[in-house]
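With one protein chain removed, the remaining protein chains of the complex are shown where they sit.
And now, subunit A:
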Amino acid sequence: MHIERIPLLWLLLQATLVVTWGFNAEMDTGPSAGAFAQSNSDRFKIEGRAIVSGIKPQDWVSSARVLVEGEEYVGFLRTDGSFAVNDIPPGSYVVEIISPTFRFEPVRVDITSKGKMRARLVNYIKTSEVIRQPYPLQVRASGPHSYFMKRETWGWTDFLMNPMVMMMILPLLIIVLLPKVVNTNDPEMRKEMEQSMNMLNPNPELPDVSELMTKLFSGSKGSSKTGGSSKGARPAVKRR
């Protein structure tokens, strides 16, 4: 289910792309200008706040950092979770909040040579795509990092519910228990059983199931009756 949802999401993203801002023309010159503006005069700061819901900032800020474009610029988090990375020349940067416990999505921040800021989603494949994010940045943790794989645990229920085991155990139970439950020595019962056996197999001359199947697959069109039975069998297979 999840897998099929991804392309759908993609479509949605692209749909939003159509209704993006008329900011593009100006922005495309922004980063290229940034490469030259190494002079000390035009330096800006990226501001924002990182939020981990349900946890006090004091408990996690000391192990967190803000990295701008790898380790090119480094910022630290205040005790309330807000941050400001100073001294950044105009350009386009990926801002990440790094914490060993919580996962934050990176954001791309564009700074024009005039100091105009905007934040957008990071897309490495379509680099010019703009999906606006709030600025000053509001970065919410999307939960703790999952570092570990789950061990395959062994439980009785898992073992018993295994279809192979079920297939083995059920016939075994029938073979062992049925003769005990049904008293075979009783002549009446024996008679009844014989009758029911005949019911199951009313005509001993009829081909048995395996032969039927071979006939079916060897190409000769079976009767409508066999077709129906095969139809009935298929959903059963799928269900398993």
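For this structure, a couple of remarks:
Methods note: a contact is a pair of C-beta atoms (placed from the backbone, for glycine too) under 8 Å apart; a residue touches a chain by one contact, two chains touch by 3 or more; residues count from 1.
Rule of thumb we're sticking to: contacts and distances are computed from a predicted model.
One chain of the complex is hidden; its UniProt record names it "ER membrane protein complex subunit 1", one of "ER membrane protein complex subunit 1", "Sorting nexin", "Radial spoke head protein 3 homolog" or "Protein transport protein SEC23".
Of the listed positions A:Val52, A:Leu67, A:Val95 or A:Ala141, the one in contact with the omitted chain in the full complex is A:Leu67.
Touching the missing chain, out of A:Asn86, A:Gln138, A:Asn162 or A:Ser196, is residue A:Asn86.
For subunit A, the residues touching the absent chain in the complete assembly are 3-4, 6-7, 31-32, 35, 40, 43, 45, 57-58, 61-63, 65, 67, 69-74, 76-79, 83-84, 86-87, 92, 96, 98, 100-101, 103, 106, 122, 124-125, 127, 145-152, 154.
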